[in-house]
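Everything on this sheet refers to the single structure shown next.
Every protein chain of the complex appears in place save one, which is left out.
Labels A and B are assigned to the chains in the order they are written; within every chain, residues are numbered from 1.
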Amino acid sequence: MRVAIPINQRDIKSEVYPSFGRAPYYLMYETNDRTSIFLDNTAALSAGGAGIKAAQLLLDNDVKVIIAPRYGENAAKVLADANVVVYKNIVGSAEDNIKAYENKELNVLADIHSGHHSNGK
Amino acid sequence: MASKKIAILSGKGGTGKTLISVNLAAAEGNSYYVDCDVEEPNGHLFFKPQIIKKKNIFVKIPNINNTLCNGCRDCVNFCKFNALAYGKQVIVFEEVCHSCGGCMLVCPTQAITEKDKLIGVIEEGISGKVNTITGIMNTGEVSGVPIIKELLSIIKNAIGLIFIDCPPGSACVVMESVKDADYCILVTEPSVFGAHNLDMVYQLVSLFGKKCGVVLNKCEAGYNPSEDFCTKNNIEILAKIPFDKNLCSLNSNGKVAVRENYVNKDLFYSLLNKVKENIK
Partner (left out) sequence: MKQLLIISGKGGTGKTTVAGAFIKLLQARAYADCDVDAPNLHLIVNHSGKAEKKEYHGLPKAHIAANLCIKCGLCEQNCRFDAIHHGQSFYIDDYACEGCGVCQYVCPASAISLREKTAGELMLYKNNSVFSTAQLKMGNGTSGMLVSEVKKQMKDAAAKDVTIAIIDGSPGIGCPVIASLSGVDLALIVTEPSISGISDLIRMIKTARQLGTAIAVCINKYDTNLKNTNTIEKYCSDNKIAFVGKIPYDKNAITAINDGKSIVDVDCPAANAIKKVFNNTLIIKEL
């Protein structure tokens, strides 16, 4: 099963990125064989609707679980429709968060903010 | 007088656009006052017009027929604004949608039609001899451009002098408001902020080849950077309105100065005459 985490650099030891929609990369961790790949976040450069596009990108890459600090109401709508579960990250690296997830130490992320509404033009 | 559209703009907010537009329209009498500052319309607070007609303004939003949808996602892939997504079905994000109609065009199964979303209202009214046309955008909406377009369409064939109260700044909402103007009045104040923003808005009207003049408002003794800007760039100064506590008080109480016992009413009548000379 695939778990995604927004990160700063293409490295499992990278810090978790503070934003969901505009993170430069996502760590894609496969729980079955414990492998990782890195995905460029093409949504980061969007004028508007970055959260929507980022959520779509992860759905299209078969992500079932996301670990993030926060996400907006638009991204939430997309993810909820596809039954993706989002957990709140702990302070630390992506690697630390994978460990915490596997040890069932993470909480579901309840804090959905109203979005940044860049609405590009 | 044949139909002439006069846009009043400023760059910086709070310099006196509404003060000038409202008083010029009232001084002229049989005229039009059009409020294009649809985010924060204020003219109607002064005119307190009797409303004759209200028109709701809508934009088009996609409406998905899920039984016809085959999940191809051409619409999601087409949308440049990321207003569509696909979880188990197509999801529409109304506030991000720009109403371009593209998704409807690309859908291979005709599963997308359009529905109306209310974004604001236009109120037409009368105050004395002034015809007032006010655009009011609903809070939470992102752009008032469709309302401004409709406002300008309403006055397209109006007869007489039409005073267009514009939004502050120099972005697309201002451009939209100024498009059909025959003459532009730039209102400014004697601060570096005022002068700096006057420069921007002067560039905008020049870009559109519009004739313009400046009103220096809230003038006090001492250096006036905005006046300096006008002199350096050979821009006609139409009027210098001194900072006046009485005018300030009338204004803050929503009173139209030329309709009250205001001592310096002449200022507005002289300004009106100057403007008329410029638009002959």
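Throughout what follows, a contact is a pair of C-beta atoms (placed from the backbone, for glycine too) under 8 Å apart; a residue touches a chain by one contact, two chains touch by 3 or more.
Just so you know, these numbers come straight off a predicted model, no measurement behind them.
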Residue in contact with the excluded chain [from B:68, B:118, B:159 or B:172]: B:172
Sole residue of B:116, B:220 or B:260 that reaches the chain not shown, by the stated touch rule: B:220
Chain not shown, touching residues in chain B: 11-15, 18, 39-40, 42, 45-46, 78, 80-81, 98-102, 105-106, 137, 139-144, 149, 167-175, 189-193, 196-197, 200, 203-204, 207, 220, 222-223, 225, 245, 248-249, 251-254
Residue ranges of chain A at the interface with the undisplayed chain: 22, 47-48, 113-121
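In this section, only the chains that are shown with their structure count from here on.
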Separation of mean Cα positions, chain B and chain A [Å, integer]: 41
Complex contact set, residues of chain A against chain B: 43, 46-50, 52-53, 55-56, 59, 74, 77-82, 117, 119-121
Residue numbers on chain B that touch chain A, as the complex places them: 76, 81-83, 85-89, 91, 93, 95-96, 142-143, 172
